[in-house]
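Step one of this worksheet: look at the structure below.
Missing here: one protein chain of the complex. Every other protein chain is in place.
Moving on to chain A:
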Amino acid sequence: MIGRFGLGRVLSRSLSSTEAAQKLTIQPAIERSPTDLLAALSETVGPDTTAPHFAYIDDPITIPSTQSAKKTYFMAKEFGKRAARELAAEWPTLFAFDRDQPQLPAFRPQHLADPLQVEPTEKSLLAMIASREVQDCCVLYERMRSENVEVSEAVQLELFRLVTYYNSSNIPFSEWETFSGMRNYGENEQSAWKSGAVADLLFETLPRTDETVSIMIAGLCKFSDHASLERARNLYKEHKGKIHLEAFNGLIGSSSYSVARKLVVEIEARKIAPSVDTFNALLTAASKIPKFEERVKAFTEVIGEMKTLNQEAPLSSYHLIVKNLIDGKLLDKEQQEDGAYTRQLTLGVSWLNEILETIEGKPLEPVTSTCHLFFVEAMGLLYRASNEKLAKTLLSIYESPTNQVKMPAFTIESMFYNRYLQLAVEQTTSLPRIHDLYTSMVPRLVGVNNALSALLYRKLSASDRHWPLLRRVIIDGITSGQINGILGEEMRKQLCNVELHTLNPTEREQFTALVQKLVAVWIEYSKFTEERMRRLQRKLSPSQISECALLLTRIGETQKAYELLELLLDEEAAQGEEATVLPRGFARPWAMAELFEDALRKRDTYGAATCLQVMALTSTRAKLEPLANRIMEKCNVNAEQERIINGFVRLRPQ
């Protein structure tokens, strides 16, 4: 500081001597908060799009690729953290070996005060109210009452606000600040108003003012059931004073549109300015109109009113419109033949186009807790309308730096990207584009799922081959446990269809490694014959064996292929508790035909004879005879072998 002032003096002196009119003033340093530097760095760097989500950057083997694996992993980490904090709070002396200077309270979690042990004073109660421990507050308040500790009216009002806002229950998971896993995965039941709880008790204790009545009405409407709504309406009718806007909003949102319109007239008569919540409540009321045309009119009226008052509509308002525009019954697939669905969907797309034009480029902030739902709902509508162009616009708005509204990454955002990806894949025929889209989104943004994989396999079978995409989809399938279901069959089918000569040497190596890995996994699954592992066992089916053998032959692992094929001829492999092969089914004729031809080409008598024997399981003598003749022609068969082959064929049924 001294240095700076000194420099300033020197500069000003030297300048004053030369040019008295011009004075150089040094600007004071810009005040930066402790996080400004980090925020600037974060904005410049952004999230790493080549890695999994930051929460999963750990040992690569643990990177989850499906939605359920993501949930399991995230919750496991979070529960571990919670358990550690609980231990530290419960037994702080165990963690007392702390020499950090200065001492940071963040590393010394305090156990929450027990409402049954804590001193029953207003101070304790206020501390609990500040920490939003609603149920503890209720317990302490009731204890104070039973112990005849006087609670002032101001503290009672504070408590009344808290218990009414949260319906005398602990805060919902959605408001958990520290633990984002519970916040996003935790599910609260839709709770109805708790009648006779502390909120009701306080309401009766406190004097009836505009504020208390308004809080009560707002609470009753927020946690509404039939009885609570009735009570709220009665309170509204009985109260002579001026009701606050939140109470009106609650009443509007839970009424029909015609009643809601009367209520807004009353708000206007009291010269109260509406808020975005008032308009959202009106849109909620409008969404209950059963007739499409009337609903459309109501939505436009509300949006028009917002425009009149220069009120910027938040994304939650658009969410309400997009969500409720199309008749619910038309969304059912059976009802879609009717032209009404297309008509309504077209209007939805047109409105969405208008909305996107309005919000594009504007800074978007979360105004209400449902703002982020607009994006997923809009993407859902565009997916239904298969309008990729608008979907792309929506995506760019969501990803733009001006947008601060973010969906929860592994739940709603994943659904948003999944819909976009499926739409984009569906609408394009270019496999390289699909490959780019897929690799940029899966599994970082979109978890691997069967519907998506099936869609990609269909695309892959319908178009020209694209080895990198096929390989990636199969590898993702392996990591997400698809190899034993119907998609496992699809993997074999796709691999059998790969024309090896079209692959370059690196790709052939990849093909070989992939086949080896898949076959090894299938064989390992079939060998879970022990009692405790049997629930994991997936026996090899004959068709699977034939396909695997074919794939192994193609990569040059002939011996392994014939070892597999021999399982089909080994009766014991399909019987008893140690069975690894399904007793039902047949080897694929085309696979066996190719294996047989391959054996003939190599003049491999043993291989050809094995194939013949496998084919004999499903073929007649007439079919086998020409095959046997070909073995004799192509392979070096001695007389004894010839006799055995002929005898074998002759013994087959006609």
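Just so it is clear, contacts are C-beta pairs under 8 Å (C-beta built on N, C-alpha and C of every residue); 3 or more make two chains touch, one makes a residue touch a chain; residues count from 1.
The definition used in the following text is that contacts and distances are computed from a predicted model.
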{"item": "Absent chain [UniProt protein name; select from \"Small ribosomal subunit protein mS31\", \"Glycine cleavage system H protein\", \"Translin\" or \"Aminomethyltransferase\"]", "value": "\"Small ribosomal subunit protein mS31\""}
{"item": "Chain not shown: contacting residue from A:88, A:437, A:593 or A:632", "value": "A:593"}
{"item": "Option touching the unshown chain, where A:245, A:320, A:415 or A:498 are the choices", "value": "A:245"}
{"item": "From A:427, A:502, A:575 or A:629, residue that would touch the chain that is not displayed", "value": "A:427"}
{"item": "Hidden partner chain, touching residue among A:130, A:227, A:259 or A:273", "value": "A:273"}
{"item": "Per the touch definition above, residue among A:155, A:229, A:347 or A:632 touching the missing chain", "value": "A:347"}
{"item": "Which of A:134, A:163, A:215 or A:637 contacts the chain that the document leaves out", "value": "A:215"}
{"item": "Absent chain, residues of chain A that touch it", "value": "34-35, 37-39, 41-42, 45-48, 53-55, 74, 102, 104-107, 161, 165, 174-177, 180-181, 183-184, 211, 214-215, 218, 242, 244-247, 261, 264-265, 267-268, 270-275, 277, 282, 296-297, 299-305, 307-309, 321, 342, 345-347, 349-351, 353-355, 358, 366-369, 371-372, 385-390, 404-410, 413, 426-427, 429, 449-451, 454-455, 457-459, 461-463, 484-487, 489-490, 541, 582, 584-586, 588-590, 593, 618-620, 623, 654"}
